[in-house]
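Just one protein chain is left out here, and the rest sit where they should.
In this document, chain identifiers A and B correspond to the written order of the chains, with residue numbering beginning at 1 in each.
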Amino acid sequence: MPEEDIWDQMGSDALATEEDYEHGYARVVRVDLQQHVVFSVGDETYGIPIAQIGEISKPMFTTPVPRTADFVLGIGNVRGVVIPIIDLATRLRLKTPGGGRDARVLIVRHQSEQYGLLVDGVIGVMSIAPENLEEAPGALAGARGDFIRALARGEGRIIIILDLGTLLDPDDFLAASVKAKGARG
Amino acid sequence: MSEPPKPSAEFLSEAQEVIEAFSRNLLQLDAQQRAGDYDPDLLNAAFRAIHSLKGLAGLFGAGQISSLAHSLESTLDSLRLGRLPLSQQALDVLFEAVEVFQNMLAAFGAEDAEPVSPEALLARITALSPDDGAANGAGDLDGLDPASLGVLTEYEEHRLRENVRMGRKLYRVHAAFDLLAIDVGIESLKSKMKEFGEVITYLPSADSGAEDRIELDILLGSEFAVGEIAAGVAEDGVSVYPLDPKPARESTGPQPAASRPPVAPVPAPEPDPVDLVEAGPEISLRSISQTVRVDLERLDILMNLVGELALVQANLSGTLEAVRGLGGAADVSRELQTHLRTMERKLSLLQQGILDVRMVPLGQVFDKLARVVRKLGREAGKEIRLNITGAETELDKLIVEELSDPLMHMIRNCIDHGIETQGERADSGKNATGRIDLRAFQKGNRVIIEVEDDGRGMDWRAIRDKAVSRGIVGDLESREMSKQEVIDLIFVPGFSTRDTATEVSGRGVGMDVVKTNIARLSGLIDVDTVPGRGSKFSITLPVTLAIIQALVIETARQTFCVPLNSVLESIMVSQADIETVEGHEVVSLRGKTLPILHLSEIFGLRASTRYLDPARIYIVIVGLAQHRVGIVVDELLGQQDVVIKPLGRALRGVPGIAGATELGGGRTVLLLDVSVLVEEALSRGDGGPHDSVPEVAHA
Partner (left out) sequence: MAQPVLLVEDSRAVRSFVSSILESAGTYDVHEVDNGFEALRALPRTDYALIVTDVNMPDVNGIELTRFVRGQEKFADTPVLVISTDAAHPDTQRAMDAGATAFLAKPFTAQEFLDAVVKATGGA
């Protein structure tokens, strides 16, 4: 899908473009709805609050970093800043590896640092009313449950809202073998 | 966020400065108060700091900071007006306020900060309430002109009374300055006057004669005689008049004191005012402190640009070579070469200029440590004196910030484990007051920071026994170690463990963490200790971090950078030169045997063959102190200045990787952490290939 289509699909009012950010403003839509960027990984649909997303870029060249966990694709360079890029499919333990023609990297901001999340494709921006959000059921999907902050219903599907805190927990980034050695202290 | 972002950043940086200045005032006051007498100017400066903070915080919507500053301000006002004695208890509260303010500031700046609750502190401030109506039996100023009193602040008036009460005489020092040079002139006069007593205030009056001159009457309290003072400040073309309250009574008039004639006989013929502009040949017309504050991020952008320019320059050199290869146009290529050299020189000047801007004095951290020493010393019931030298030594701001935690931990160790109790010190014939020296100095392009205590020192036998009992080294192995090797075991993970941790040292953080943090800054830490006499830790750091020279290498088709300062040399050997000793590959270099390691192996990179060309194997010899290791690489791609970029919270813990850098063409490559790789290679070398000692200890 060409780049323009994606922006069209998102609705030009909804998502601040890179240009908007450079000029330091983002257009405001309705205040009571929370805007989420909705994207696909494997067969599932996920969302992240738009406030946490700095920009959406095409997959970039990454330099692999040794001794890191399997989901760490490596480091990428975004405007001179070196940031970790992670493969969301691997991180979420989905069978299919990330990538593909429509793949994008969501540059998210977490605790004032940036991270890149490789996803299969960006679907658009969705306004989610607070009443349509439900807390993640406790016993959800094993290991993945930790990464889920809430579930949302919208446009006939379930959107899994991700929790960046657990998804980007620094403790998980090191390879298990390195951690075992480092833990001896 | 409704707050406009710019003033908020401005607020944070100024508030931070004000609090730091406040903290410095307190430290000086604390030392002077213990010695018996303190400088009232310091107390007033502390008051003014909090007063400014209150106003500042109020304007920028930091209500919590403002209201705490308000409470503190009245306490400080009482202190400076003598309504409340400056006791250690009062100082405790003020020091505590420094911490609370800093926490509040941190919370104000962060998005998801925990709220700071000042209730406990507020209660302690209230508990310090002044003895009401203690009209501080102050000196009588009846004789002074009420008009001249009217322009003093309440505090200045109090100081006048205090000076009278202390039996000092009051003087009016009259001086005239050229407006252009007033700041320089005042500074020099002020420092001279301070030798004679307390400068209470400056009362300006216009010189009727000239528009570009100003006359000042300075109120001075002093126990010296008028002649002595006049002699001491005479060179500046100023005159001194005693301001005796009693005879002044009759000349009370409607005019301010400044414009009246001298109230007492002139002690010496009043010299003509000396024109200071002529007197001082090199007087700057600018303000003395001319500084601009720059956001570090902006500097980083400049730094990146410089790095990129350096790449452009390298490319140009390459092009020049190519042009030369084509032959012909010798004149043009010579000219190009000259320009390139000039560019290279200017580039490195530019680089240095930017690095210089990033430099900050270590004093920022030292002040914080001084507060810690005071607080922990009091908690531990130990009397400790901290001597600081070299606080003006400058380092890259990033390094100074990162040093704070390791230094804090070392100081805590000194207080907790190093300095003995007063009883123990007395028993061993030492001064009851323990002593910690904190020194910083520059040595070449390194900065050395030393933390030395005069405590009980470390017993290497005890360290050995403990290391053996913790399974860090084998019993037999430990007997072959030198004394220094044994002492260095305190830096091994697992050595300092919970049972030695107290309230003071904190839990679970040992010297291994200190060493790791220092290593992250490309620094080294050494320890020197004499049982019964004390210990000295020395940290050696590079002055700047941001740009380093690197050797660019390739292995298993991945490019890496090796910091050039840890590269001793690169050699080429053939496979026949590589031998195996106890399962480890080694190579001999000038009679010494060096262990070698393969990055592809330790990093788990997929390499097609062990050696790209068995006849030409490149080995980069790296070393730290006396430890040397060879790293096998496929290609040496050359040397280059690189700008180090941090890897961020998630990846900075990867052992063996120190950071990343950009090599042009958007290529990001990793920078090796040589100290970690050397350590890994050596610990592997201690035992068999896969049963190194620490792992046995862990199991």
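By our rule, contacts are C-beta pairs under 8 Å (C-beta built on N, C-alpha and C of every residue); 3 or more make two chains touch, one makes a residue touch a chain.
The structure presented is a predicted model; accordingly, all values stated were derived computationally and were not measured.
Seen in the complete assembly, the chain not on display touches B. Only one of B:L179, B:V323 or B:V527 touches the absent chain when the whole complex is considered: B:L179. Considering the whole complex, the residue from B:A31, B:A107, B:L122 or B:I214 that touches the absent chain is B:I214. When the full complex is taken into account, the listed residue touching the unshown chain is B:S66, out of B:S66, B:S333 or B:T529. Counting the whole complex, the residues of chain B in touch with the unshown chain are 7, 10-11, 14-15, 18, 45, 48, 51-52, 54-56, 58-60, 66, 73, 150-154, 156, 179-180, 182-183, 186, 201-206, 211-212, 214, 256, 259, 287.
One rule holds for everything that comes next: only the chains that are shown with their structure count from here on.
Between chain A and chain B the centroid-to-centroid distance comes to 39 Å (mean Cα coordinates, whole Å). Residue ranges on chain B touching chain A, taken from their complex, read 111-112, 301, 304, 493-494, 510, 512, 558, 603-605, 645-651, 653-657, 660, 662, 666-670, 694-695, 697-698.
Chain A meets chain B in the complex at residues 61, 63-68, 72, 75-77, 80-84, 111-115, 168, 170, 173-174, 178, 181-185.
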